[in-house]
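Coming up: subunit A.
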Amino acid sequence: MNWSEFFHMGGYAFFVWTSYALTLIVIVANIVAPIIQRKKVIARIKRAIKRENIETANAEKQ
Partner candidate 1 sequence: MWNWIQRFSSPKHFYSMSAPLINVFAISALLIGIYGLYLGLFVAPTDYQQGESYRIIFIHVPAAWMSLFIYMVMAISSGIGIIWQIRLADMVAAASAPIGASFAFLALVTGALWGKPMWGAYWVWDARLTSELILLFLYLGYMALQSAIDDQRSADKASGLLAIVGVVNIPIIHYSVEWWNTLHQGATVAKFDKPSMHIDMLIPLMLMALAFKLFYGALVLVRTRNEALYRDRNRRWVRELIEKL
Partner candidate 2 sequence: MLKAYYHLLLRDLRLALRNRHELANPLIFFVLVVTLFPLAVTPTPDVLQAMAPGVIWVSALLAVLLSLDRLFKQDYDDGSLDQLMLSPNPLMILVLAKVSAHWLLTGLPLVIIAPLLGLFMSLPTEAVSALIYSLLLGTPVLSLVGAIGVSLTVAVNRGGVLLSLIILPLYIPILIFGANAVDVASDGLPVTGQLLFLGAVLALALSLAPLATAVALRITASR
């Protein structure tokens, strides 16, 4: 079996390779999404911490 035959998939190349490509995309998206999500969560908590520090500082001033 040579490579072009392999890629040709007996005439079903479009269907087979679209399927595999979509699968790859979905897998990558599933890996990337939680990483972004984690960054967002951490950024949000950091903002909350900063806000609370300001609030406590203000409260102590009064």
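On the choice of candidates, all candidates are chains of the complex that A comes from, given by their letters.
Going forward, contacts are C-beta pairs under 8 Å (C-beta built on N, C-alpha and C of every residue); 3 or more make two chains touch, one makes a residue touch a chain; residues count from 1.
Since this is a predicted model, take the numbers as computed values, not measurements.
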Touching chain, any copy counted, for subunit A within the complex - options 1 or 2: 1
Residue numbers on subunit A that touch candidate 1, as the complex places them: 1, 6, 9-12, 15-16, 18-20, 22-23, 26-27, 29-31, 33-35, 37-38, 41-42, 44-46, 48-49
